[in-house]
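The complex is shown incomplete by one protein chain, all other protein chains being positioned as in the whole.
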Amino acid sequence: MAVIEVRDLVYTYPGVSKPSIDGVSLTVEKGEFVLITGPSGCGKTSLCRTFNGLIPHFYQGELKGQILVAGEDVTGRQTFDMAKRVGLVFQNPENQLFALSVEKDVAFGLENLGMSRDEMRKRVDWALNLVGIYDLRERAPHEVSGGQQQRVAIASVLAMQPEIIVLDEPTSFLDPLSAERIFEVIYKLNQEQGITVILVEHRLDLTAKYANHLIVMDKGKICLEGNPHDILCNEDVGNIGVGIPKATLLHKQLKMKGFPVNPKTPLCSDELAAQLLEALSK
Amino acid sequence: MGQNGAGKTSLIKHFNGLLKPSSGIVRVDDIETTKTSVATLAKKVGFVFQNPDNQLFSETVEDEIAFALKNFGFDKETIDKRVTWALEFLSLSQYRKTSPFLLSGGERKRVALASVLAWNPETLVLDEPTIGQDHEQKEKLRQFIIQLQNEKKTVVMVTHDVEFVAECNPRVILMREGKIIADGPSKSILTSPKLLEECSIVLPQITQVFTKLAPIGLPDNIIDVDEAETALIAKAKENRYY
Partner (left out) sequence: MSVFDGLKFRKISSPIHNLDPRIKFIYVIAIFICAILFPQMLPLIILFIIQLPFVFIAKVQKQWIRSLRGAAFLAAFIFIINVLTTFFYNNYTLTFTNVESALAMTTRFIVLVESFSLFFLTTSPDHLGLAFEQSHMPYEFAFAFTTAVRFVPVMAEEAQTIMDAQKARGLELEKGNILKRIRNYIPILIPLIVSAIRRSMELAEAMESRAWGATKKRTNLYLLKLHKADYILISLTILLLIITIYTKLYVQIPQISELLTSLTLFAT
């Protein structure tokens, strides 16, 4: 079942002549882990903003085409309505936490929805436990690390129990280990809670292995789309300026040199190591 | 390299005197930093901050780059020459008269870099230059660092980006809780899982692969793709599969 359907979307920000999204059509199935990548300015952030109606309601501008999210036409719904179905997590953790304690931040959306205190308490505790920061619930945002802040941001959209979570480069300010932990939390939500995940990332080396649907964008358009195993061995990926994981790159080079390795494109070090072990100990 | 809060940024701020040591001595070109001004040191040690928006304020890119040159008291002719050079070096010439605020994130980052490079400091300090940069921008940055090295300049970089470090192959200093815990070539530091784990850094992907291949007799200290390819093919030949 499709949870997101975008048809012939063209969007131009107010006061700009060139469209930021230039004819995008796309379908996301329920429970998918979608990875969107592409060079800076390719329109991936703008696309994310359309999923909960920030575009066009908050940003104005000119929008053509259709966006159906969970069966609703986004242009006809307010962002606060969509927020219950689509949770957005942004790049900078600092600028999406406004309360002065972790649990209050997680409750923010629920308070806005006017939920009763008992129900709210249950949901907040549930969300905090799910991302593994229940012990930090009474801390102030400046007292926790960047990685923990980003988990607060994830918990705070999770508390609204959305069907879809959209994350726009959620780890670019974090060190690699914290980043990896965040991706693992996201992957767990996808696998165990069945939440559809849309992740925007440059760093495919850390993320490609989680995705089952990869979208490569450039200049406001979708250039390549499909299973990451099939897409990352495509010649065009390199030309668009997308950073291929080193393991994938090595595999490609070895294959070209006629090294007897399994032809399936690996997405992470584990996959490649297994293939190489197999090839070298035949 | 090191975790957030390990003291990397505090350390590099000593290099141009923004911070002065509470005890101990920091010398830049044999001059103690406590005995001179930030402006004097800044002329030798160019410092590019992580976020370009923390420094851009001028009406045009040209003015932005000229700002430091004016502060350092260069004459008008030299300023003009240096601005043109810096714009060209970072391929920003077409934006000369544009407001820096209208540029994209990657371009703003290059303007910030150009504005420091313009006075031709002997040492360049880059704080987290790869944050939020896409593959192509990172590749440009790497080329740029190589070019600076060819001109015999010293480059100091603070970063988490282990793949980028593996590509640049510099001397690596690891920090943890305000102390240096390791100092050596990339090849030995980035291939030590124990050291890296202490600093919340993950091994480069190629090294991860080779640590798993070590039991069948492959070297476990490889960080580069091409090197990896050579080693694997040699091994395959040795086993006569190839």
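Each chain carries a letter (A and B) given by its place in the written order, and its residues are counted from 1.
Everything below uses one rule, namely that a contact is a pair of C-beta atoms (placed from the backbone, for glycine too) under 8 Å apart; a residue touches a chain by one contact, two chains touch by 3 or more.
What you see is a predicted model, and the numbers here were worked out from it, not measured in a lab.
Among B:3, B:33 or B:55, the one in contact with the hidden chain is B:55. One of B:36, B:71, B:104 or B:230 touches the chain omitted from the figure, and that residue is B:71.
Residue A:114 is the one among A:76, A:114 or A:263 that touches the chain missing from this view. Residue positions on chain B in contact with the hidden chain: 13, 16, 18, 37-39, 42-43, 46-47, 49, 51, 53-57, 67-68, 71-72, 101, 115-116, 119, in rising order. On the side of chain A, the interface with the absent chain consists of residues 49, 52, 54, 57-58, 79-81, 83-84, 87-88, 90, 92, 94-101, 103-104, 107-117, 120-121, 124, 138-143, 153, 156-157, 160, using the contact rule stated above.
The rule is simple: only the chains that are shown with their structure count from here on.
Centroid to centroid, with C-alpha atoms defining each point, chain A and chain B lie 28 Å apart. Across the complex, chain B meets chain A through its residues 3-5, 104-106, 131-138, 160-163, 166, 200-202, 204-206, 208-209, 212-213, 216, 225-226, 228-229, 232-233, 235-236, 239, 241-242. Considering their complex, residues 38-41, 91, 145-146, 169, 172-178, 180, 202, 205, 241-243, 245-247, 249-250, 253-254, 257-260, 268-270, 272-273, 276-277, 279-282 of chain A touch chain B.
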